[in-house]
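A single protein chain has been omitted; all remaining protein chains appear in their positions.
Order as written gives the chain letters A, B and C; numbering starts at 1 within each chain.
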Amino acid sequence: MRFFSDNAAAACPEVIAALSAANRLDTAYDGDEWSKRLDGALSDLFEREVEVLWIATGTAANSLALAALCPSHGAVLCHRDAHIQNDECGAPEFFTGGAKLLLAEGDGAKVTPESVETLIGGIRRDVHQVQPHALSITNATEYGLVYTPAETAALGELAKRHRIGFHVDGARFANAVARLGCAPADLTWRAGVDALSFGFVKNGGLSAECLVFFTPGLADATRYRRKRAGHLASKGRFLAAQILAMLDGDVWLRNARAANAAAATIAEAAGDRLILAAEANEVFIKVSADEAASLRAQGFDFYDWGPGEARLVTSWDSDPAHVAALASAIRAL
Amino acid sequence: MRFFSDNAAAACPEVIAALSAANRLDTAYDGDEWSKRLDGALSDLFEREVEVLWIATGTAANSLALAALCPSHGAVLCHRDAHIQNDECGAPEFFTGGAKLLLAEGDGAKVTPESVETLIGGIRRDVHQVQPHALSITNATEYGLVYTPAETAALGELAKRHRIGFHVDGARFANAVARLGCAPADLTWRAGVDALSFGFVKNGGLSAECLVFFTPGLADATRYRRKRAGHLASKGRFLAAQILAMLDGDVWLRNARAANAAAATIAEAAGDRLILAAEANEVFIKVSADEAASLRAQGFDFYDWGPGEARLVTSWDSDPAHVAALASAIRAL
Amino acid sequence: MRFFSDNAAAACPEVIAALSAANRLDTAYDGDEWSKRLDGALSDLFEREVEVLWIATGTAANSLALAALCPSHGAVLCHRDAHIQNDECGAPEFFTGGAKLLLAEGDGAKVTPESVETLIGGIRRDVHQVQPHALSITNATEYGLVYTPAETAALGELAKRHRIGFHVDGARFANAVARLGCAPADLTWRAGVDALSFGFVKNGGLSAECLVFFTPGLADATRYRRKRAGHLASKGRFLAAQILAMLDGDVWLRNARAANAAAATIAEAAGDRLILAAEANEVFIKVSADEAASLRAQGFDFYDWGPGEARLVTSWDSDPAHVAALASAIRAL
Partner (left out) sequence: MRFFSDNAAAACPEVIAALSAANRLDTAYDGDEWSKRLDGALSDLFEREVEVLWIATGTAANSLALAALCPSHGAVLCHRDAHIQNDECGAPEFFTGGAKLLLAEGDGAKVTPESVETLIGGIRRDVHQVQPHALSITNATEYGLVYTPAETAALGELAKRHRIGFHVDGARFANAVARLGCAPADLTWRAGVDALSFGFVKNGGLSAECLVFFTPGLADATRYRRKRAGHLASKGRFLAAQILAMLDGDVWLRNARAANAAAATIAEAAGDRLILAAEANEVFIKVSADEAASLRAQGFDFYDWGPGEARLVTSWDSDPAHVAALASAIRAL
């Protein structure tokens, strides 16, 4: 019973079906009919004209977004626990040509306007220090918390005031939207966001993420950078088709709701063990080494987050029986 | 009737079936059972121990190979018409951190020991010029010719003598092997090759290529570079499964033979129009603008290679009826 | 008797005196009084407002200029024999983050509007090829020829039409101006030039070159890139003082005229041996291996340019007796 990572989940049936449906001769790269429908489909979803590039991984989507917002001699501001800082092997540095990531504080991997202002305030305005060019947040965060539309907008206002770009790593954007019940626009362009890495893979996709640009012009150079990074798949229709399949009928929301609900069940069972509110599909709990061993002995697989802490991740296809079993097992500890 | 590019072909049934078969919960990235079987499968094929990384595109495979062989202050030697020089938007420069590509001559996009020696001979051995660190050839070439084992070995010997790495861009490696009827080893490590970009996508794959290292040690840093370039897919099993499906029962050779045979049929029909021998799955013919228009009017789609020249590309799934129709149409010009 | 390279010449007395004069406590980096006078001094010389950065080498000046004009995914157009292509160990690639240099043809290392148009015409307008972002010429060229104001303006017009930047490598800009007798403005901004690497070191300086920006805004990011490249000297006043000393009283022109005159003397003696017109301070002549050996036996040091060819370079401090001796020796061959 696997609560290790949503990366390990299966692809949902709609995605598999879409691959078969797209399996016919068409134009290479992104000249095919599916790829051409992406801008429209996501413009509908976001209630404004957007430019969209499919891309195989979230790391690449994040890095391409940051390269569009920050020059090689600049700095990206992010949380100390951000995925771009800790889990991408320096991909942002690679794609930007050596920009620096400067780290802000905040509980649950959430930056605040105050922590970001403190960070910016500490940067001397001279050529000896890299200057801030972009702010990047993760929604839902690496600790399973969400930024509300108001919180996002406050950061967007800050970014605008300092004339820096604003990127959202949305590897679990679907889970955030599902949790908040808001419009996708409320967490993005209406809040001042320039670019969103819109994750599908953790949420039931197979190999396709979206890079969504809300600010006109940013996509242009990114198309060259995507090719140059070896990310312009020659049979791009298979990526576009996955995304379209998940947008169609709001499969993406259905999947995220399922994952969130499973996490809520576990979180409720965890009670006082809960370290942070489980606002998306991740549950962080206190467990002793013996308790962790006991859970594992019962067949539950998960990640040791730190001494005495475990991370339990649900996904769109978490088996309800497994979830119930885990909830019972935690209660019984 | 599409003879534009093998990139536009469908994925073969075995690949589609493999995706469904691999669609269950497993470990993320390359920790799954399919990914773990790759080294063994390709070691069997190449008759020696190799290290293999799946990767989504040929451009990324080529660039990662070159980054493993050439430092940022070095030079890669390749043909003037090489894909890495003309069709990858500077990906080799991006992945290597700014190495230079120095260009050798040769008919049909084939370099020769002589042309490479001439190129090397023109480089001053001082710090003002970038020094050669790698040789890269494409087999089959961008013009549909093949390097024989002996030709490859002669270049391998040259590379060894100059102590530079040797890379093969094998986007159409299957077509070369199918044509030559030799062992894959004869075109690679037995001929002194350090790294091979082994293409599957043009040959019936969906989104998976292989980077095969014959020289121990080269894979180590490449694993970090792959992650850093956003190419470590979180559901890597879907890439590994495609490759295993195409290796199983030699589907890769079956597909390549079909494409080559279709090209041979067209080449035979072309007669004196043939610009180069059609040794793989590309046919370059002389056609006037009127003739090209006539072919297009009959429903044939293809690439204008230059004034008075057309490129016709076949693929594993070229419809025999379309091939026969094209052959007739060319004869009738 | 040294005719090997103007790089090997001494620094002129005004420069040495300026170093002593500047040797007192002042603000670090470029906050000192000498550095602050540079913009004004060069704005006067160029008859318009310019922004100037001192920099220690011509290679760094060229590369910073190119980085200001060309993104990492773009291309710089230059002559096949350009210093930036052949003699800077990939510095343009390093500073731009991996842009490509695309090579134009032309006699005597001079590109023409036609050769540049041919080069641009061969670039496909898709994301698979790097797109042109800058044109770079060398004046005087690596072969000692000069671009006239009209020739420069024709290239500037081309650059404007294609919306690409225009850079002049002026390692021997002084020699070109001295030869042409025109205003420095005529070879730069009036001809559409955005940035000039204005060389002083070969012309009697010790360690200071200038990067002059005619197009507002380009200097801003360059100040960060200069620091980031380790080129913001902490005692920058010693660089600024050299340049001011050479501008004062037109020492730069006096020096260049002396070098040009010495070259003219040698060129006249060379007669039919002359390979190219000696328009600046370099003379390329035909000599057999025996003749070259004979000249060397008489104490003349110079560079073998190619089989049967020698390069003779004069400098601001070429000893008239040595020049006369060389002229005689060549006549006597």
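In this section, a contact is a pair of C-beta atoms (placed from the backbone, for glycine too) under 8 Å apart; a residue touches a chain by one contact, two chains touch by 3 or more.
This one's a predicted model, so the numbers in the text were calculated from it and none came from an experiment.
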item	value
Displayed chains contacted by the hidden chain, counting the whole assembly	A, B, C
Residue of A:Cys78, A:Val130, A:Ala219 or A:Ile285 in touch with the missing chain, whole complex considered	A:Val130
Contact with the hidden chain (one of C:Cys70, C:Val127, C:Val168 or C:Leu206)	C:Leu206
Full-complex contact with the absent chain, from C:Asn23, C:Thr118 or C:Ser288	C:Asn23
Absent chain, residues of chain A that touch it	72-73, 75, 86-90, 93-94, 96-101, 127-130
Where the unshown chain meets chain C, residue by residue	2, 4-5, 7-11, 16, 19-20, 23-29, 55-64, 88-91, 94-95, 201-202, 206-207, 224, 227-235, 238-239, 317
Chain B residues touching the omitted chain (full complex)	71-74, 97-98, 127-128, 130-131, 221, 223-228, 232
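Everything that follows uses one rule, which is that only the chains that are shown with their structure count from here on.
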item	value
Rotation angle (°) superposing Cα atoms of chain A on chain B, nearest 5	180
Classification of the chain A:chain C interface as same or different, half of numbers criterion	same
Between chain C and chain B, distance of the C-alpha-averaged centres to the nearest whole Å	42
Per-residue multi-chain contacts in chain A, two or more chains	224, 227-228, 232
